[in-house]
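With one protein chain removed, the remaining protein chains of the complex are shown where they sit.
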Amino acid sequence: MSRPKTPYVAPEERAVPDLDSGKYLVMWQGPNHPGITGNMSLRLVIEGDSVVDCETHVGYLHRGFEKLMERRLWMQNFPLVCRIAVPEPDFNEYCYAAALEELAGIEVPDKAVWLRTLSLEMIRLASFLMWIGGQAGAFGHGTIAQWSVTMRDYVLDLFEELSGGRIYHMYIIPGGVRADVPPGFLRHVLETMTVVEQNLKDIELVMFHNAVMKMRAVGLGYIPPDWVDRYGITGPNARAAGFKRDLRKDRGYLAYPRLSFEPVVGAESDAFERARLRLAEMFQGIDLIRQIVDFLPSEGPFRERLPNPLHWKIPAGETYVAAECTRGEYGFYVVSDGGDKPRRVAVRGPSYTHAVSVMERLVRGVNIADVAGLMVSLHTYPPEIER
Amino acid sequence: METGILVRVGYALVSLFVITNYGLLLIGSMARISAKVQGRVGQPVWQPYIDIVKSTAKRNSIGHGVMFYLGPVFRLAGGVGTYMFIPAVYGSVLFRNFSDSGDLLLVMYFIFFGQLGMALGASEGGHPYSAIGVSRGLAQMTAFEVPFALSVIAVAIQYRTLDITAIVAAQQGGFWNWTVATNPLAVAAALIAFLGMSMHNPFSIVIAPQEIPIGPPTEYQSNLLGMLQTNRAIFNGAKLVLYMNLYFGGATDVVTMVVKTFLIYFINVFVGQAFPRFRVDQSIRFFLGVPTLIGIASVIIAAI
Amino acid sequence: MDIKDIIAPFAVWKRAFEKPFTVRKPIDERPGAPRYRGFHINDADTCVGCGTCESICMNKAIDLVPVEGRSPSGGDSGLRPRVDYGRCCWCALCVDICPSGSLGMSNEYLWIDSDPEVFRYVPGVDPKPWDGAELGYRRAEGYRLLDMERVPMPELSHAEGVKSFLELVKGYSREQAEREADRCVACGVCVASCPAHMDIPGYINAVRGGDLETGLRLLYETNPFPEACGRICTRACESACAIGSGGDPVAIRWLKRYIADQVELADYGKSLPRAESATGRKVAVVGAGPGGLSAAYYLALLGHKVTVFEKDEAPGGMLRYGIPEYRLPYPALDKDVDYIRSLGVEIRHGATVGKDPALAKLREDFDAVYLSTGLPSAYRLDVPGDEHPRVLDGVAVLAAATRGEELGLGRRVAVVGGGNVAMDAARTALRRGCEVDIVYRRRQVDMPADPEEIREAKAEGARLIERAIPLRVEDSGDGGARFVWNEAEMVQKEPGKRPVPEPIPGAVVTERYDSIIAAIGQGPELSYITEADGVEVRRMKPVTDRTGRTSVPTVFAGGDLVNEKKDAISAIADGHRAARAIDRILGGRGD
Partner (left out) sequence: MGYATFGEVLEFAIGRENAAVDFYRELSGIAAFAAQKSTLAEFIAMERGHAAMLEAMKARGTVKLSASTAVDLGAARRVEATDRPPAGMTFQDILTAAASKEARSFELYGRLAREAGDPGIRETFERLAGEESRHRAYFQDLYEREVARDN
């Protein structure tokens, strides 16, 4: 499908439709709408088939994590943070642990660094697999969704083996990780990667060489490059617009400086381009996981000894730790007043930017049938909007 | 004569019973095949029976006026009507139905009848967005009716009759007599329209849960939904038999009928699993494009 | 449009000819992974009910509840964790932190019931199909949230220690103490096991926070001998310590000592309370041991005028005359006593009650009397020849050592007995350059002495002779004595009771010693109670009620004289209890 020479960009000014004119229809999409990737809601004003105005409504999932954390011991927050972004909990665990380690001046053993990197790459893959199912599903291609969710389950099986939990792994504990790899685990990882890679090749063939998919996705949700810095767009959404930005490279945390990879960059900045880019990142992720398995030290401690978690006090200070998650920059801002509980924790989730501010503008002028597909193409997780 | 009519009615009821069960099993087995493609074990083949029994057993506590209740009735009447005027098995007394009493136009009318009734009923469903769902469905229907109608016209011209039994009769005597061999363009146009008619991908617009899940499946519940589910089996059976009769030489025995209709239906699934769905505007544009041209071409060929 | 875009999608059908991803019976064919975090399991016998799981649980899903058939005992609260699966998030921090290691998780993840109440149960107590499951989440090898190893205490080496009476244990530095205090999980199981019910988690918390003034205040709430108890307490608390259920117990005794050591006596007044006003009532305390002085301290705090009558020349009782200097240096003891004195407690030395003054006189002159005379005299060996001049009294030897007298033990010394007095006597003799044999009737494991004391006595060079039943003492004719014993074997005579040493016929051993120190037990000195006093005595013990009150309403008794445990902390607890009871009969509220 050919892209328009000058893609449509909705004006920044919000038109105020006269709802009493009878010309418009106010339509709520969500909060239990299958196309909304989770519990949030879009209040759409439509004219005919196209969206004139959009307002995002969040709060259906609000559990007040940031506040809850101020009432819990440093260590007690460890099982809590993973719930902030359900499909991709490990980034919360990593950012929280890394922030604490920075504030408390703890050096994490090398083995833990590698295991953390493995854990993060595995969950990236799982998260992308879930996304690709959502993206295909939003355009009505259920077959792909079935496949990719199965592949995600295979990765979750690996997590179950490693950490004892499928969804909430609670594996990256402050000080290191909770356990070494079980016997045979690395072999299972490689086997699973082979299966996933094969399946991704099938998906690539079926989904990315698909006339109808192209008709739906090409040209949809064009993000002009000048939006990236204005709106704080990060991750694949920014890379698809031509920005070579990847915190794994730019900040070089964990074992990433020791891995060989190049950030994937696109140019067209529409839904199809973003999907293509994410698919490329999935293949890259499989490669990274293989590299990590090669590098993983077999000996050594996996956790640094910490003070008694019941009395652990962290010296006063503040820090911001960020990591590149599947959706972009994921960060924890943690303030300690020297006590046994955080004074303040603020979570920076990319979904807030993408699903609220960008989405509201991007969706204007789009056919109502495409709203779900557009939203998924931004790859957002409502639970992380409401922390 | 009196008894003759009664016997025919009795036969027709038996025929209807057979086609209903066949339709349900067909849906069940197609779901099973779809599951296979998706990497699943899938539901039991008899799952549609379970669904109908379950739906029918449920209590209905919502009503939105007479038209709301009549919607499924119209729909079922459309399905039964369509089937009743098509001979299911050529030359069979039992499966002759009332094919000598109506012609192709009547059948086509019945195909529409159900949809329109549905639209009226669902519109009264009390949901403010019902109209959106119904209009999306009807818009697409209007679009795929164009190539389908053209194809039927081509067939009518070719066989110089609107009597389905006569059309089947004309195709007897081997594959080369079937419409698919004699006028492949008409069949192509009709089959593309059939994809739209069956609401499989890429034309599953009305039932698209990610878009506007508004319309009959959300508005109706309990026994009304059970009625719709039953109709789906009958209506599918009727359409398949019609297609078989018009384009694939009909059937002279039940086994042939089952094989042919199964294969015709499988085309839907075969395409449906491979593609996502169109937007409604894309769908309309699609039907009014290539399939319509093919239809026109087939009419011209038949006319020449 | 590319024709590939129309053809390629049909590749989905390839999948139709492959094995499905899903399985027909997921529950049967797909058990949880070996590490799966399923429903909890708990080894209820290993569990000590400390409630650390409850403390770490961020969802408050765990409650410690009493369970059928378990009652609180030393080191076991009698409670067991009950998990509410409506709250549990399966994070397994409870498993990670469990000090005893009794908690685990099964890999069961399926449990359906229409009654929501069943999802709140006590693992290991309420039977469940997954009890004792092999698979499921366990704490990984080498991963502990708690530190199970005690911060090592700097001590003099044995070779060094045996040379002098210098204190062996040097005490923790601030950093060491805070690190040790950090190991505590503040479960409070220790509080119940302490005879004085000291607020152990409280003062450990104070150490951790560096707030020693609060620490000292908490110590003195229940124990006015922190310096002494911080060194020589029998520390039932440490046996009860939940951390001890899976590692080294927290060094509670050393932490107590740390607090007392760090605060100067002059600063005690800043954090400790004083009597608000004098009541004008007078109380006599007989015996200036830990029990008597504790009673005196708490009575003085309540505003009563206390006079302590002590036959010896210095206060402290057994703490001074029974415990050698290397375990409890006199300056430390003096610090405790001096603070008690600073509250106005008068100690009259050389006053042997019964002779001068008589108990009757005390009863007359004072509003109440507290008897805390302890067990001052050692029992004899009770074998023929035990009146030989070289058979010495262990308690007297220790007292003589305290007074700095020449002991004249000679070169070879036998200490008979297995208690702490025997160990102290042996180690004192070692420090006086003797060769020491400890002769004990049973085995080392049966010895009532603190295992640490036995270990150290042996390390310092004492030879332990086990299973030796003394037969007689003979004069060796050269100024020494021949000690004759019969070797024995341990026989389990009655099931459930401790085994009994039975002499092996003919296995008689004779050894020559310069001195034989008898330390088999001590008895009370009760001659000061006359029949006219009316204090009921049964089996050489004044009969008291729970508060220490005897049959005479104004006379109370406590300490080794009365209680079963016969250690300093129990005497202190008795003194405190009696002080409150005395206050009540004197018109106070007793607190």
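Letters are used for the chains, namely A, B and C, taken in the order the chains are written, and counting of residues starts over at 1 for each.
The definition used in the following text is that a contact is a pair of C-beta atoms (placed from the backbone, for glycine too) under 8 Å apart; a residue touches a chain by one contact, two chains touch by 3 or more.
Values in this document were obtained by computation on a predicted structure and should not be read as measured data.
Asks: So there's a chain missing from this view; which of the remaining chains does it actually touch?
Replies: Over the full assembly, the chain not pictured touches C.
Asks: Of the residues C:Ser71, C:Ser114, C:Ser277 or C:Ser527, which one touches the chain left out of the display?
Replies: In the complete complex, the chain left out is touched by residue C:Ser527.
Asks: For the chain left out of this view, which of C:Cys187, C:Ala296, C:Ala332 or C:Val416 touches it?
Replies: For the chain that is not drawn, the touching residue is C:Val416.
Asks: With respect to the chain omitted from the figure, which of C:Leu265, C:Ala314 or C:Val383 is a touching residue?
Replies: The missing chain is touched by C:Val383.
Asks: Who touches the missing chain here, C:Arg24, C:Lys60, C:Arg539 or C:Arg589?
Replies: Missing-chain contact among the listed residues: C:Arg539.
Asks: Spell out the interface residues on chain C facing the chain that's missing from view.
Replies: The list for chain C reads 377, 379-380, 382-384, 416-422, 440-441, 448-449, 469-471, 493-494, 500-503, 519-524, 526-531, 533, 535-540, 566.
What we mean here is this: only the chains that are shown with their structure count from here on.
Asks: So the centre of each chain is just the mean of its C-alpha atoms; given that, what is the distance between chain B and chain C in Å?
Replies: Centre separation, chain B to chain C: 87 Å.
Asks: Using the average of all C-alpha atoms in each chain as its centre, how far is it in Å between chain A and chain C?
Replies: Chain centres of chain A and chain C, defined by C-alpha means, are spaced 55 Å apart.
Asks: Just how far, in Å, is the C-alpha centre of chain B from the one of chain A?
Replies: Whole-Å distance between the two chain centres: 43.
Asks: Identify all positions of chain A at which a residue touches two or more other chains, and write them in rising order.
Replies: 143, 147, 150, 206, 210-212
Asks: Enumerate the residues of chain C that touch no fewer than two other chains.
Replies: 9, 11-12, 15, 21-22
Asks: Which of the residues in chain B end up touching chain A in this complex?
Replies: Spelled out, the residues of chain B in touch with chain A are 37-40, 129, 132, 201-202, 204-205, 208-213, 273-282.
Asks: Sort out for me which residues of chain A touch chain C in the complex.
Replies: Of all residues in chain A, those touching chain C are 1, 72-73, 75-80, 83, 143, 147, 150, 153, 157, 160-165, 168, 170, 178-180, 182, 202, 205-206, 209-212, 214, 301-303, 305-311.
Asks: Hey, which residues of chain A end up touching chain B in the complex?
Replies: 25, 27, 33-35, 49, 136-143, 146-147, 150, 206, 210-213, 215-216, 367-373
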